[in-house]
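Omission of a single protein chain aside, the complex is shown with its protein chains in their original locations.
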Amino acid sequence: MPVLDDMSASQAQAKKREKRKLTLDITAYLSPIIIIVVVFVFAPLAIILFFSFLKSGPYGQIIYTFTFENIAAILGGGYGKVFLKSVYLAIQTNFLCILLGYPIAYYIARFGGKRKVLWIFLIIVPSWSSYLIRLYALKTLVGTKGTINTLLINIGVISEPIQILYTNFAVTMALVFAWLPFMILPIYAALDGLDRSVLEAATDLGATPFRRFFRVTLPLTRGGLLAGSILVFIPTVGEWLVPHIFGGSKIMMAGSLVAHKFTAVGNIPQGSSLAIMLAATLVLILYLTIKWGGREALEKAL
Amino acid sequence: MKKRKLAPKILWILSILTLIFLWAPMILVIVYSFSNNKYGSSWEGFTLKWYVKLATNDQVRDALMRSLIIAGVTVVVSTLIGTVTAYGLYKLNFKGKNFLRTSILLPIVFPSVVTGSALLVFFTRLIHLPLGYPSIIIAHIVFCSPLAVFIILGRMQRFDWAWEEAALDLGATPLRTFIRVTGPQLLPAIMASAMLIFPWSFDDFVITYFVAGVGSTTLPIYVFSQLRFGATPVINTIGTLFVTVTMLGMLAVYFVQKMGKSSSSA
Partner (left out) sequence: MSGSDTLNTEKQPAFCLEIRDVVKQFPGVTAVDHISLEIKEGEIFTFLGPSGCGKSTLLRIVAGLENQDQGDVLIAGEVVNDLPPYKRDCSTVFQSHALFPHMSVADNIGFGLVERKIPKADIKKRVQAKVDLVNLGGMEDRFPHQLSGGQMQRVALARSLVLEPTVLLLDEPLAALDRKLRKEMQIELKRIQREVGTTFLNVTHDQKEALSLSDRIAVMKDGVLLQIGTPNEIYETPRTRFVASFMGATNIFAGSVIDASDDLLTFKADTGLQVIIPTPADIPADQITGFSVHPELIDLIQGDANPELTCTETDVMLPGTIKEVFYLGDFSEVSVILDDTDLILTVYMTRGWNGPNMKMSEGEHIIAQWSGESMNLLVG
């Protein structure tokens, strides 16, 4: 039996050749995406990171003096509270989406029968219709002169319109309305993929339907819940349109601050620092997700 | 026995209520789009005049054309990049691959306001790119091509690569192999990603709003500008058309996927 010595010369050569081929392949296949990532993701982030340490002049011009003011304003002041509120609203939305989404997902998976495709269709269509128009439609429904208020006044239940817009309730409702489909679908996929015999085994082993749900079904659909939570939580943290339309100037979220600084005030250094903080928040969330749920879960969710 | 029948009923009621919650606003928009009320916010008899108004509205037509061009270019470029990248990520093993994959995720997970503002500053302050088509299309490719990468990569993971080896083994060069075997097999995934990217790009408001500059009004930006005036009948008609097109699109995707499944179920 020949003993394998250290790599012989020809073997080393073969490895070298393979390495060269790999470099060539990486260049051929991955250079477009690498350019996108480096030039249009990392470079812009680096620019706003740089700008967030600069000052802004009275007319929106950038003054090239190094300062920590912008960052300090977020970490210490009222902006920090807005960030916390964004995370709080996102968690609340996520929780409500699970609460509303699980029953319907469960119903479709277990009792949907032949109409499964129809149900799923009815859930997907709103989620892929224009985001802006859906929010507008919801506003039409709940606004001060909206359908609900008009209806209630006409039948005499109330005399003054209820103020729904520009409240925490309105923002939360709109967030749930916008993102609920993205919670239902992964949960449904997980439930639908569940092996029926596992449930039968649980019943056979003496679990009541109630106990069975908590001891078998729920743990087995954890993947779907995680995926749904990623899909709902991540976009809601940085939401701008919902607080803009349903919160007005009363309920601000981190996304509205960034947009406000850039589009209304024109204070680029401050806007940059807020955007960087928001990005950092998301990277932290992303990091925790990968650490707990694994990269696979994240990619699958998307 | 009774309990078993009760549970599905309760679930059914909850599910229907959820569906109503998701659909009621949209249905109102559709109904009001046919209403005579000039604010488009209550029912005052049937009319089609808002659709006529929409059809003759130059602003809407320009915005629609602009959105279509942007989405069209974005779909083609992003799908191409997505296919090539997914192939590379699937086939090659190298140091830093995980880092690259995570980096590709960034444009998808970053809030639109971050991507939009960062690109705006980058375009205007660093490379002085004129705002308009170039900036909008680049921005759209940045957030759409990662989506294509992961959709196509997902399909590739379920693809029998022995097909590719068999083709090479039977005398087809790598290029011919792609044309005759790998390409046709990946086509459903590529089509699906194109069909998902199109609405993604067409419907994007936030990022586009940041990098559009003056005069490049896309359809979502037009809708947004109209929203300031509250409910308007023209928006209702746009919304109705949106839902209709989405439904048709979903049906198309559904059938493409069904076709893909039946042709690859060996």
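Each chain carries a letter (A and B) given by its place in the written order, and its residues are counted from 1.
Quick note on the criterion: a residue touches a chain if its C-beta (ideal position, glycine included) is under 8 Å from a C-beta of that chain, and two chains touch if they have at least 3 such contacts.
All values derive from a computational prediction rather than experimental measurement.
Which of B:33, B:185, B:208 or B:236 touches the hidden chain is settled by the complete complex: it is B:185.
Listed residues B:38, B:176 or B:258: the one in touch with the omitted chain is B:176.
By the touch criterion stated above, the residues of subunit A touching the omitted chain are 1-2, 4, 7-8, 10-11, 14-15, 18. Touching the omitted chain from subunit B are residues 160, 162-163, 165-173, 176, 180-181, 184-185, 262-266.
Going forward, only the chains that are shown with their structure count from here on.
Taken in their complex, subunit A has these residues touching subunit B: 22, 25-26, 28-30, 32-34, 36-37, 40-45, 47-48, 51, 62, 100-101, 103-104, 106-108, 110-111, 117, 119, 121-126, 128-134, 136-141, 143, 145-147, 150, 177, 180-181, 184, 209, 234-235, 237-241, 245, 254-255, 258-259, 262-263, 268, 271-272, 275, 278-279, 282, 286, 290, 295, 298-300, 302.
In the complex of the two chains, the subunit B residues touching subunit A come out as 3-4, 7-8, 11-12, 14-15, 18-19, 21-26, 28-29, 32, 40-42, 81, 84-85, 87-89, 91-92, 94, 98, 100-114, 117-122, 125-126, 138-139, 141-142, 145-147, 149-150, 153-154, 199, 203, 205-206, 209-210, 220, 223-224, 227, 230-231, 235, 238-239, 242-243, 246-247, 249-250, 254.
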